[in-house]
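Here the complex is missing one protein chain, while the rest keep their positions.
What follows is chain A.
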Amino acid sequence: MEALMSLIVGVLTAGGVYLLLRARTFSVVLGLTLLTYAVNLFLFASGRLTIGAPPILDPELSRYTDPLPQALVLTAIVISFAMTAFVIMLALRARAELGNDHVDGRASAGASKESEA
């Protein structure tokens, strides 16, 4: 099971990084979303994988998974939503101000083709 988890984190990271290296804002936001998943899973994994032992105290149970990474990841999920929102709004504002959605520094190169939408 650990191997599957590592695989998932690896694939999500790779996908996120690839999208992060694209030239347009929207791809970068998608890449950030994938990377966020990867990072959250990684943080979560630092508590190791446990099945069927949620950290809800129960007198009949004695085995619980580590609650601390869960608390950290919970806030991380909410904060990363705020970050995604911030970045996408930045992308909108940038498009309004600059007239294009480039992040590769070639601001004017593709500006004329923007009207496709």
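Just so we're on the same page, a contact is a pair of C-beta atoms (placed from the backbone, for glycine too) under 8 Å apart; a residue touches a chain by one contact, two chains touch by 3 or more; residues count from 1.
As a convention for this text, contacts and distances are computed from a predicted model.
According to its UniProt record, the chain left out of view corresponds to "Monovalent cation/H+ antiporter subunit A" among "Tol-Pal system protein TolB", "ABC transporter permease subunit", "Minimal PKS chain-length factor (CLF/KS beta)" or "Monovalent cation/H+ antiporter subunit A".
The missing chain lies against chain A, touching residues 1-30, 33-34, 37-38, 40-42, 44-58, 64-68, 70-71, 73-75, 77-79, 81-86, 88-93, 95-96, 101, 103-107, 110, 113-114, 116-117.
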